[in-house]
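Here's a slice of the assembly, chains where they normally sit.
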Amino acid sequence: MTRLQLTPDGRLKHLLTLEGLPETLLHRIFELADSFLEVSTRSVKKVPLLRGKSVFNLFFENSTRTRTTFEIAAARLSADVINLNIATSSTAKGESLLDTVDNLAAMMADMFVIRHAAAGAPVRIAQHLAERGQTHISVLNAGDGRHAHPTQGLLDMYTIRHYKREFTHLSVAIVGDVLHSRVARSEISALSALGVPDIRVAGPKTLLPKELSALGVTVTHDLDEALDGVDVIMMLRLQNERMHGSFISSVAEYHECWGLTPERLKRAKPNAIVMHPGPMNRGVEIASSVADGPQSVILPQVTFGIAVRMAVFALLADVAPGAAA
Amino acid sequence: MTRLQLTPDGRLKHLLTLEGLPETLLHRIFELADSFLEVSTRSVKKVPLLRGKSVFNLFFENSTRTRTTFEIAAARLSADVINLNIATSSTAKGESLLDTVDNLAAMMADMFVIRHAAAGAPVRIAQHLAERGQTHISVLNAGDGRHAHPTQGLLDMYTIRHYKREFTHLSVAIVGDVLHSRVARSEISALSALGVPDIRVAGPKTLLPKELSALGVTVTHDLDEALDGVDVIMMLRLQNERMHGSFISSVAEYHECWGLTPERLKRAKPNAIVMHPGPMNRGVEIASSVADGPQSVILPQVTFGIAVRMAVFALLADVAPGAAA
């Protein structure tokens, strides 16, 4: 995968996963995002870096919110954005995924932002483009099944860096439905790469994957233990479809055991930050008073997400200002 | 509401309703629309006033036609436009309306164009943004239930001004399903503010709200009486869903009593203009020969609507050329 997403000279060719991304490249993305964050505070929130480039949002799974973040990031770089809801498109006419990709590539696309319910779909597409010699196109994984959602991971790291500056002394708790999260694995991988010494993962037994301990994190089934003295709390979304089933006994009980309440939050450091990838289930994994409280950085995460996605686009298009990574 | 939509120094912050808008501001909008109408006749129908601004079309209720008018108006001001059909979006994942709004605001939006089936939704959103300190975002009501549709009201006033120049000597008839119209109330309010001395409202008893007389208009249940000698006839659309129910006995009978036919039109002044907000039910509230006849200004209304919406965008963004209102 590393060979696929990095060029021989270390530039970002595709963004498929955070696993294996060198720390220098992560910092390069953060520095670029700093400059794009400044752009988004201007009256004219637009730079011409991607002018005349064609960004295709290929959403094989509907996600208006995620699509919007990529669309606005690309538009602020002056790219032409084409939205394709492939679920309702010509795959319905019996065409294969890879024929659809070939077809769009032949339209001289520059970027494919891909969301797919199946883990591995963006990797498969990147491989296919390489086999076809379509080296002018970059693939950006916008979420593939439970596998990865690397720009979410990046914006989370950027958020931590923004509030905590250094990673090398931090305690970070990741809480909730890790099993079904496409973010958690990316987070753990990036936190490790950035040198976070204390990563704790907490959730009910039915919602924690077995292979977690192999990743060098501390696993616990006690929320208070997980939160004790941490600098950063990353809450995960309880997927709606898990709420009625065998994974948890009831929403009320889940909130009782795993919901982040003001009382629980006191376990963490006084200046700990609370993060959530959204959309939130208020009163389930997080209490409203915490979500809207002074330690919440949930909305800044969204703002940072645009800047981080602009940074990734600029690197993939190889038009980023300043020195290469 | 006035306090919400105007800044302390009298600039337009949000456009939620026409009620309470000062006459000077209405004239300022009309003058700006004059200049944008000229832009739309050029070969290059585009000005850079909103370049680098992000306009979000948040349609909680589907309306392709209305969405298109705002999209084209924003595009001709060089804004980036993001269309969101929220009906099919993450509200489906259980997120609240206000969380969705916070999220989009955090993407550094400049404008929310909001269409919602519930009266008051745009006002609630504007209040919420104020509470959150998100003062950089303007809300533009694109129709909320039966409450208001202020840009439709403005374009209607602009149309009258275009053909009749002065308001202070006019007789205006508003005819049809006033009860379910989100436009009629806006019209009455704006016509009054602009000094129209003779406003008549006509429709069947079941389709006229009781509180009308309090607004200083003449209420009648006789179409001929309403049309007698008027300068302007504003026909309302009979909502499809009213056509089969207890409100009217039959479509044929409605046309017989309330449809604007060539014979009926003769009651009005010879140079009276006929207006309709669209989409029309030909043969129901209006005869085809009237809709397509020489007194109809129904298609110019559409053209003026783009110019008026451009004017409102420019005022909200505080980038309008020339002196402030």
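A and B label the chains in the order they appear, each numbered from 1.
One rule holds in what follows: a residue touches a chain if its C-beta (ideal position, glycine included) is under 8 Å from a C-beta of that chain, and two chains touch if they have at least 3 such contacts.
Please read these numbers as outputs of a predicted model, since none were measured by experiment.
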item: Total identical subunits in the assembly as filed, 2 in place; value: 3
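The rule is simple: only the chains that are shown with their structure count from here on.
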item: Complex interface listing, subunit A residues touching subunit B; value: 40-46, 62-65, 68-69, 71-72, 75-76, 240, 278-282, 299-303, 306
item: Residues on subunit B engaged by subunit A in the complex (per definition of touch); value: 51-54, 80, 82, 84-86, 88-90, 93-96, 99-100, 102-108
